[in-house]
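A single protein chain has been omitted from the complex, and every remaining protein chain is retained in its original position.
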Amino acid sequence: MKIAFLGLGNMGEAMATNLLNAGHELTVYNRTASKAAPLEKLGATVAATPAQAVQDAAIAFSMVTDDAALQALCTGPYGFLPALAQGAIHASCSTVAPDTNRRLAEEHARHGSHLVATPVFGKPEAAAAAKLWLVMAGDEGAKQTLRPVLEVLGQGSAQDFGPDPGAANVIKLCGNFMLGAAIQAMAEAFTLAQKSGLERQQVYEFFTTTLFNLPVYKSYGKLVAERHYQPVGAAPAIIRKDLRLVLDEARTHVVPMPFANIIFDQLSATVAKKEDVDWAGFAERVAENAGL
Amino acid sequence: MKIAFLGLGNMGEAMATNLLNAGHELTVYNRTASKAAPLEKLGATVAATPAQAVQDAAIAFSMVTDDAALQALCTGPYGFLPALAQGAIHASCSTVAPDTNRRLAEEHARHGSHLVATPVFGKPEAAAAAKLWLVMAGDEGAKQTLRPVLEVLGQGSAQDFGPDPGAANVIKLCGNFMLGAAIQAMAEAFTLAQKSGLERQQVYEFFTTTLFNLPVYKSYGKLVAERHYQPVGAAPAIIRKDLRLVLDEARTHVVPMPFANIIFDQLSATVAKKEDVDWAGFAERVAENAGL
Amino acid sequence: MKIAFLGLGNMGEAMATNLLNAGHELTVYNRTASKAAPLEKLGATVAATPAQAVQDAAIAFSMVTDDAALQALCTGPYGFLPALAQGAIHASCSTVAPDTNRRLAEEHARHGSHLVATPVFGKPEAAAAAKLWLVMAGDEGAKQTLRPVLEVLGQGSAQDFGPDPGAANVIKLCGNFMLGAAIQAMAEAFTLAQKSGLERQQVYEFFTTTLFNLPVYKSYGKLVAERHYQPVGAAPAIIRKDLRLVLDEARTHVVPMPFANIIFDQLSATVAKKEDVDWAGFAERVAENAGL
Partner (left out) sequence: MKIAFLGLGNMGEAMATNLLNAGHELTVYNRTASKAAPLEKLGATVAATPAQAVQDAAIAFSMVTDDAALQALCTGPYGFLPALAQGAIHASCSTVAPDTNRRLAEEHARHGSHLVATPVFGKPEAAAAAKLWLVMAGDEGAKQTLRPVLEVLGQGSAQDFGPDPGAANVIKLCGNFMLGAAIQAMAEAFTLAQKSGLERQQVYEFFTTTLFNLPVYKSYGKLVAERHYQPVGAAPAIIRKDLRLVLDEARTHVVPMPFANIIFDQLSATVAKKEDVDWAGFAERVAENAGL
């Protein structure tokens, strides 16, 4: 199938590579063009503009940093929305506000194309290993077309959250919030244990081989146990933006979320201190407040 | 081996049954004697007092509600500590303050016996299925004697946390705190999703088959998704006591724990409202504050 | 002086009356025209549109509910900004985002007029008694013209916060936050005292005649002590909007504000429960969580 992929960060590049390996005819675009070189070597065509990238594509994936970047990619100068073929599908993978995808979906519908929200869960390593978890929400027919294509990106089939594209983003935001809560819980537990005379490492190993024997606890817990937040998978400012979107939804729907407030505030303090760490490094606020 | 088991609540009864099934010679004691009847039928001897229960026992297990009950069992009227044989081992399973086991361990040592802290993780069903997770801390020789006996109670071998018996209780407290954090995180996420138009049940199913595919998320998450907190595995007041112990440790060691404060406060509100629910029912505070 | 007053809610009507009593020639406008009748009887002219109201006015006061209302009043259909005389001054009294006044100030400047942000502190009773506290920020010359006019509205002279109109709104937001914090502090203290066996009323009287002998503690504390939040001075949704603006500023400038989060969440729960009470009624969340 003829597919376009726009946005070649760590996540996007890995996903695009998997689509290429699955035999699709791929055209790629990235704002910083040099990032497209590896994919070009693997056989992808490199487009000079978003609009050019989607020429004749049946499906256009987008994976960018935030709402403004997605909006610009679609409807800014050389944006791809006007260039999409009739009936083409935009698989919108970025972590954005539910309303951003809802509003863009309406613009696609007016234009004769479809936006399906397809956020993904997983780190860049999981993307490279085609082990992402996928969800999707939007137009019924478009989702049916998309489903087999998405399968080469993740483990299991994409979970369908119905016709409202915003619903898929709500799930993505809930997931990132729950990850943050797991990190903060480990930070408090490991710090308490350490100051009570135990070794962080042993506490980590015990929990992640018993009650919390789960990849997300293992991978983030390792950073918290070692108090070493390198390399930077996602910067604190990026996930702070996600938590801001969580709190925005919570405001709109009048849902007090005390845990979300704490995670957001710790991410904010980490941003304010200008630390160059992975986002899980907000866990250091707990250690600091305990005088470690 | 000749073993005594003191404290036959839901957890204790299931654990005692497994020891009996493993071929040990068992004497049991419970404050309310009628609870001992099923074990008596299976071949256990029923003792009239704690002191009587431990006559000739090589190992005495205790599993009671709180610090005061454990203290009374050991050194109150007819308490078993003075009656323990020289060299006998007390496997102290209750969720109590680290210092309670530390202080009792010293009393055992003066008396010529050993206290090993052996708290367990798991619900009564896990205890019945011999699927508990076990930890132990205390005297080296006593732990070696205890290890094979503990193996019939749980999955895997007991994790050893060193010579300080209090260390095992710190781990237990950390674990209960982390469970509470997972419940609160799901409560906030599911409530946000519901008020954003999604179905709690679908959100629950997605997360517990992907990122949070883990028994503790599945079992507690089901209660939170259905907003139905029956049957009562552990009452809110019991786990509120555990979180109080967490915050006591945090005070002693000067560790600010914002998540623990929130869980404790929600448990307190649940106790104040006199709700007859499982402890996970504190998640309803989130739903209420969102007007559900 | 020829003055226009737009927005005749409880606050606006009282302030307009004082301007009229001070001898100014007043034209008034309100979306719901009937609210203008009392002022008309006192000698004010009633305008049919915002634009008509400011004809020939040297100063136009605005006092409306939120940012959207202020924006509409200025630049919506029949908005008054295009109708302002060259050099005229807009005294912008509403509690809005600092950036709203900053942006509007630029529009005024382009048009040849001035916006001075002049938020006020005090309840409608204080407005009627000319006992408001006033602040102002904006163009130097405009503030000098405005100062004597503002004096008839409040006690003391308006405090000058410099040339940035947004600064005055920051102060207003900080003030409303601090009021909310005082209310929450009393709610916690009075509830603790009551559940410890003391009488809320005596606790209230002691503190507000000694350490906290201050009108804001007395007036809001009376509501909290009596747990009776009538009449409605400002609805929870209104002040929730103010706290939202506080948290928006805190996001923009990366300032974790744990107290502000708690006040906002309690106001949200009060809005979610659809209670018809004064905004201080968020204090009931404390009583409820204590089982009262």
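By written order: A, B and C. Residues from 1 in each chain.
Criterion: a residue touches a chain if its C-beta (ideal position, glycine included) is under 8 Å from a C-beta of that chain, and two chains touch if they have at least 3 such contacts.
Just so you know, these numbers come straight off a predicted model, no measurement behind them.
Colleague: Of the residues C:25, C:107 or C:188, I need the one that contacts the missing chain.
Modeller: Once the missing chain is taken into account, the touching residue is C:188.
Colleague: Looking at C:225, C:246, C:267 or C:280, which makes contact with the chain not pictured?
Modeller: Checking the options C:225, C:246, C:267 or C:280, the one contacting the hidden chain is C:246.
Colleague: Which residues does chain C use to touch the chain missing from this display?
Modeller: 98, 121, 133, 135, 156, 159, 161, 164, 166-167, 170-171, 173-175, 177-179, 181-182, 184-186, 188-193, 195-198, 202-203, 206-207, 209-214, 216, 246, 249-250, 253-260, 262, 286, 289-291
Colleague: Since one chain has been left out of the picture, which residues of chain A touch it in the full complex?
Modeller: Output for chain A: 265, 268-269, 271-274, 285, 288-291.
Colleague: Would you write out the residues of chain B that touch the absent chain, in ascending order?
Modeller: These residues of chain B touch the chain that is not shown: 244, 251, 254-258, 261, 265-266, 268-269, 271-272.
Quick note on the criterion: only the chains that are shown with their structure count from here on.
Colleague: Suppose chain centres are the mean of their C-alpha atoms. Which chain sits farthest from chain B?
Modeller: Using the mean of the C-alpha atoms as each chain's centre, the farthest one from chain B is C.
Colleague: Any idea how many Å lie between the Cα centroids of chain B and chain C?
Modeller: Distance between chain centres, rounded to whole Å: 53 Å.
Colleague: Need the CA-centroid distance for the pair chain A / chain C, whole Å please.
Modeller: 41
Colleague: Centroid of chain A to centroid of chain B, CA atoms only: how many Å?
Modeller: The answer is 38 Å.
Colleague: I need the residues of chain B touching at least two other chains; which ones are they?
Modeller: Residues 289-291 of chain B touch two or more partner chains.
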